[in-house]
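The complex appears here without one of its protein chains, the remainder shown in place.
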Amino acid sequence: MAKLMEIRWHGRGGQGVVTAGKMLAQVALDSGQYFQAFPDYGPERAGAPIRAFTRVSPEPIHKHCQIQSPDIVLVLDPTLLEAIDVAEGLKEDGMLLVNTDLPPEKVRKKVGFQTGKVFTVDATKIALETMGREITNTPMLGAFVKATGLLSVEDLVAQTRKQFGDKFGKAVVDRNVEAIRRAAQEVQEG
Amino acid sequence: MSRFEAMDGNTATAEAMRQINPDVVAAYPITPQTSTVQTFSQFVADGEVDTEFIRVESEHSAMAACIGASSAGGRVMTATAANGLALMWEMVYIAASNRSPIVMPVVNRALSGPINIHCDHSDSMGARDAGWIQLYGENPQEAYDNCLQAVRIAEHEDVLLPVMTMYDGFITSHGLERVQIEDDEAVRDFIGPFKAHEPLLDIDNPVTYGPLDFYDFYMEHKRQQVEGMKHARRVIPEVAADFEKRFGRKYGFFEEHRLDDAELALVVLSSTAGTAKSVVDDLRSRGIKVGLLKPRVFRPFPAQELADALRDKAAIGVMDRSDSFGALGGPLFMELSAACKIHDVPAKIVDYVFGLGGRDTTPDQIESVVRDLADIADTGKIKQLVSYLGVRE
Partner (left out) sequence: MVDLNAGWRDIPRGGKIVEAGNAREYETGSWRAMRPVVDQEKCINCLQCWVFCPDASIIVENEEMVGFRYEYCKGCGICASICPVDAIEMVSEAEAESEAVGAASGSDRRPAKDE
């Protein structure tokens, strides 16, 4: 990437949205880039819609305000498409990546984002099938790197093993890796 | 070997505390500081530091315990924010008057009420008369660096004053950025060993702390504190120079961004200064000669140096992330205006109170400030001395 990339994440409290932003920050760190990863806090509770923000740049990042016009929006919880305007501020040539079982065309209509790119992946299904839990952040990251080409899927896998290796057992990490690979394979553009 | 990490301001500060390895930490949690002390307490639990960690029942007790420990003869730290700082109010003054070199990160958060957990500078600005040295950091790197330098500044035998190091709540405290963490031994070497001055636990040289003063001595004791602050003006750049020599990062009383040949100047503290830098760069590419001055040291207030840096500007826009109700404007504006008046800086100065209670301040809003300054520079007229940026009318 030649310039500053601004990313907004939508999810519900407890789904690992903030962690996803942090994982991406770690990826940026390891590739020698500058980054910011910060949440948008309101009253904390599991299930509440929350947002997280990530900035990635090859240059030092000075802006500390919230992200008004993201280049990329990721939606980790499909029910949010009904609840909030996930495409608000999204750049015209931006990218929307949604966890849903709907095809990209339907998501475009639902959200009202007609320009730019739309990707969908059923991260919930992948998460439930690979990990038995509805934590969609790792498959969404897999889909994200595939859709953006930010880094290779295998680089993300290596990152994930490195980041989670100590905290969780091998079995858990392997399941996350499987989720990443599946999501990268199954993500659709439309 | 230093290493690069993805850390938020609180984690970076906790890391600094681990490397400093204070004798005592007495602290009480408060958003958005909590994770600083929580992370540090894990270091204590894991035996990574030798610190005696005292879990107290309130911030007032935290500072009281810190003063006790410091007077006993130890290197002492704590951390707080907003109403936590307010609750320890009387003890904060006493830490300074006792000449206790306590170091306290303060994560800037709005004072209640209404209750608000987000960023503004009302807490630390409210304490500006307490006799503490005050440093502001823009991002997690500066939070870390200021914390380390604070120990050297506080403990310098010509200073012996407590230091509060500020960084913005949530924006910096909970925002991950790339931070260069220095090697443990290099930090230990920079900080140096703690030297106690007339400690209580030196039973061969008994001493009493905290006496009563009548009007015959109180003023002289206060004059001593003033002297400590005067020495701090010399010591702060000395410590910064040593820091730069060892770690390569440069610090002063303030940071200048494209200020030299600027006609218009923004003066703003902390994280918003970062956003202002990107606005300055953008406007410069459009031919507008604007620059930024980001103060780092608020106490002691480097009046002469600030005045010299702003001497040739046509218009100056100060941005205050706190207000002083009933005063001429926000605290940074008032002190800078006084400095400019006394040191013969002819520039017109206006104030923008912004970001109270965590209100986001956008590049567009900062641009509008610069437009106002351009207008003032052109016409020589100030339409509004103090504005409230972003308030809904």
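A and B label the chains in the order they appear, each numbered from 1.
We take it that contacts are C-beta pairs under 8 Å (C-beta built on N, C-alpha and C of every residue); 3 or more make two chains touch, one makes a residue touch a chain.
These numbers come from a predicted model, not from an experiment.
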Option from A:17, A:37, A:56 or A:81 whose C-beta touches the chain left out: A:81
Residue of A:52, A:111 or A:135 touching the missing chain in the full complex: A:111
Touching residues (missing chain, whole complex) on chain B: 113-114, 391-393
Interface with the unshown chain - residue positions in chain A: 12, 14, 45-48, 79, 81-85, 109-112
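Definition applied: only the chains that are shown with their structure count from here on.
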Length of the line joining the C-alpha centres of chain A and chain B, rounded to whole Å: 35
Of chain A, residues touching chain B in the complex: 21-22, 25-26, 28-29, 33-39, 41, 61-66, 68
List of chain B residues in touch with chain A within their complex: 4-6, 8, 117-118, 138-139, 168, 170-172, 174-178, 271-272, 274-275, 277-278, 281, 360-363
